[in-house]
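Below is the structure I would like to discuss, written out as structure tokens.
A protein chain is absent from this complex, but the other protein chains hold their places.
The chains carry the letters A, B and C, assigned in the order they are written, with residues numbered from 1 in each.
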Amino acid sequence: MNALHDPAPPLDVERIRADFPLLARTVHDKPLVYLDNANTAQKPAAVIEAVDRFYRETNANVARAVHQLGEEATAAYEASRDKLARFLNAPSRDEIVLTSGTTQAINLVAYSYALPRLQPGDEILVTTMEHHANIVPWQIVCGRTGAKLKVAPISERGELIVDKFVAALTPSVKLAAVAHVSNVLGTINPIAELARAARQRGIPLLVDGSQAAPHLPIDLKALGCDFYALTGHKLFGPTGTGALWARKDILREMPPFLGGGEMIREVRFEGTTFADPPHRFEAGTPNIAGFVGLGAALDYVEALGRERIVEREQALLEHATAALKAVPGLRIVGEAAHKAAVISFLVEGAHAHDLATLLDHEGIAVRSGHHCAHPLMQFYGVPATLRASLAFYNTHEEIDRFVAALVKVRQFLL
Amino acid sequence: MNALHDPAPPLDVERIRADFPLLARTVHDKPLVYLDNANTAQKPAAVIEAVDRFYRETNANVARAVHQLGEEATAAYEASRDKLARFLNAPSRDEIVLTSGTTQAINLVAYSYALPRLQPGDEILVTTMEHHANIVPWQIVCGRTGAKLKVAPISERGELIVDKFVAALTPSVKLAAVAHVSNVLGTINPIAELARAARQRGIPLLVDGSQAAPHLPIDLKALGCDFYALTGHKLFGPTGTGALWARKDILREMPPFLGGGEMIREVRFEGTTFADPPHRFEAGTPNIAGFVGLGAALDYVEALGRERIVEREQALLEHATAALKAVPGLRIVGEAAHKAAVISFLVEGAHAHDLATLLDHEGIAVRSGHHCAHPLMQFYGVPATLRASLAFYNTHEEIDRFVAALVKVRQFLL
Amino acid sequence: MTAPTPYPQIVLDHFRAPRHRGTLAACTHAADGANPLCGDALRIELRCVDGRIEALAFSGEACAIATATASMLGELVLHRDGADIGALGARFARLLESGDEDAGLGPLNALRPLQQYPARRKCALLPWATLCAALAGAPHATTEPDSA
Partner (left out) sequence: MTAPTPYPQIVLDHFRAPRHRGTLAACTHAADGANPLCGDALRIELRCVDGRIEALAFSGEACAIATATASMLGELVLHRDGADIGALGARFARLLESGDEDAGLGPLNALRPLQQYPARRKCALLPWATLCAALAGAPHATTEPDSA
């Protein structure tokens, strides 16, 4: 995509794979083929070592101590906020709230932004393809306020029907919440277009970026949404990390959510005053080592180059899609024109879990189940799908091994 | 304390120190003396390596995948729940909710237990010595419900006045919340006695065990409280880990707090049903690697033996208290009869931060500030104290270095 | 060296050609078992005479593990006293966890490889739970941990 100015050479996959220790594992005495990246990603040694080094050399609490260790720990932790701001092209580092993951990020918006605002009759707009993390928090605040969930439909191919989404942005809608990339279908939603429509109607748009941040360049200034949530463990970073980005003017109006240390200005039994964002929303000791690791993950991804990652993953997606289509009885669920490298599928006559177990026996890790997206499963009328989700470190050979194994186990089973 | 049956030999401190890589650090070109353990504890290599190994060998998401890696990750994660249940002598592993720390644990109780129950005129009883994490969440739910915070007083020595606490347990009190050990004063509160009084009056008691779990044997069956919160990073475990224990019958009645994956039974746009505890309260991908590390920390502490840790830390406390009392102009804040190895103090004429900076320059890490306990500072009429907080890996020699440096920098400054 | 397959030949045989598949004309007990997250749904119908299981039939859609287990279980429990089924079920659960042979469970020993696949044990347990529910007069059964 950057072809005009000095194209970077393609990724050297063998070198990259050597960066990820877990990829050398065997499973059931077979070399592992890890195709469950949308569930959680593997970590480069740089991330593992950053966490390790933090505990060995710098470990201290943040923002609380005047001693040297505390200064170093605070600097390392806050540096990850800077890196996230740059990674997302956020207008300001003070708009980055560090959370334990997407789930906590979306719940923060639900409890602190939506809950105080919603009235009976108000609506929150989601889509059929959302992850439970982008459904259940809204159901909880709707339950408490009398507001209602409204669902923008998708097509059989798994694309959001943009006209219907826009038509659903009626005055009763107080917030819209959409996945940037579907974790089941791989669909890349046209966020800039949705944000423009929402903005024209004065409706804030939350984007669940869990599956987009690891795989696409994210430019918040260009996207034009109001909230963006992401999770670190899918972004090649440690578990227990994530972030919410929100516009400064919105964050300033949001009351605190969790109470505790770090988020206060002054505590008195008669009344407490709160810190400014982002600290207002970061109660208690954060996952300091985890965020140091997340910073290393962002560095790693940026060094690879996000355009090159997209290129490589698109090539893998094409290869895998073509190969899977040749498997007898196989149907791909989700055939959007713009897709990330996530492929859900069904095989006629075979239960998803049976195939997943048999593939696992061959060393191939795919996910089977509802993928935390029950309503989407209900839309397709299936209890579960199989899902192969790719990352830049996967290879064409791995895909070939996966598809060959699938043909074999299907035959074995049926 | 276990002297009758086969007394264990005292801890071999040199060997133990070798287990903690960070203790070998220098700060401002001096060997580090780390006396900020109540802020966060250092980690033994066994913990650091458990986290490292998890990412290299087992990393996968939990409870979601049928593949081998997912099984292994789930088993490792759930094993830490078992270990915590044993560590606390909890009646059941299903009563252990894994959280990102004490702060999240207490907020869970505030939002899910207290918020739905509180009426205008109701009260929540806390004490003067609470950490902000055990004040602000209650203020938030009081603000939403019209309930009020009630404060049980302490003596000048820093002891909870038990009679007054018990007298404050009036019918309007719907929950009492008390630190097991004060992070500023070191005071060990008589939890079993408080719990008995609360129980007789049908008032549930929450115990903030942040500072107790790392230093005392905890026996939940004997304590008789209803909720117990702890944080992993002070317990020699990774950042971003913690737990709430609560009685099963109470947990069962609590509605979910955060919404997302893992905590549901079935999601439909028309209405969602939730999982049983503890999973109902664990929305989203947890800090899997962190909890694996916490399991290793519990193993480490149990291998040392908690009775032996108490013995050693009490000896360190005695030594440090005596040595500090000889420093001119020094006053110890918190002189309870039962104390953990936490010593707050003031030096006449010298600001806490100046001394802390000068001590840091000598390689000695103590904390100066309000220790997230503004109301306690207000009680003592000071903006800040210095605090030396010890762990079993500290030595008599370190304490001597600390006190000698304190004498020196005091003289230098004044 | 290869790990044991979770699908031994006998499991495949029972999956492909299940015994006791169908419904009973005159049934005395019945229950529906469902693991909705997995997508397994099984109905078991029984005819008991003097507390003994004289006929059994199952129907529904389920994965190979659940289907094969239901088929083999029919073989095992037919003509047994309903009162003995609970204990047998517990022995089967133990077999899945330990991977240890239990001669008294006959063909069901073929499911011992599930010791290695804990996430799939709920599939093998579903027919048992459904059978027990039917005997106990409960209409529904599930073996799904509530967080799937």
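Remarks
Definition applied: contacts are C-beta pairs under 8 Å (C-beta built on N, C-alpha and C of every residue); 3 or more make two chains touch, one makes a residue touch a chain.
Note that the coordinates shown come from a computational prediction; the quantities given were computed from them, not determined experimentally.
In terms of the touch definition stated at the top, the absent chain reaches A, B within the entire complex.
Set against the missing chain, the residues A:276, A:318 or A:348 yield one that touches it, A:276.
Interface note: of B:117, B:199, B:308 or B:353, the residue touching the hidden chain in the full complex is B:353. Here one chain is not drawn; of A:21, A:70 or A:209, the residue touching it is A:70. The chain not displayed touches chain B at residues 28-29, 351-354, 357-358, 360-361, 369-370, 382-384, 412-413. Touching the omitted chain from chain A are residues 63-66, 68, 70-71, 75, 262-266, 274-276, 279-280, 282.
The definition used in the following text is that only the chains that are shown with their structure count from here on.
With centres set at the average Cα position, the gap from chain B to chain C is 47 Å.
Chain B has its Cα centroid 31 Å from the Cα centroid of chain A.
We define each chain's centre as the mean of its Cα atoms; on that basis chain A and chain C are separated by 39 Å.
Of all residues in chain B, those that touch two or more other chains are 64-66, 68, 70, 262-264, 266. Counting only residues that touch two or more partner chains, chain C has 36-37, 116-117, 120, 148.
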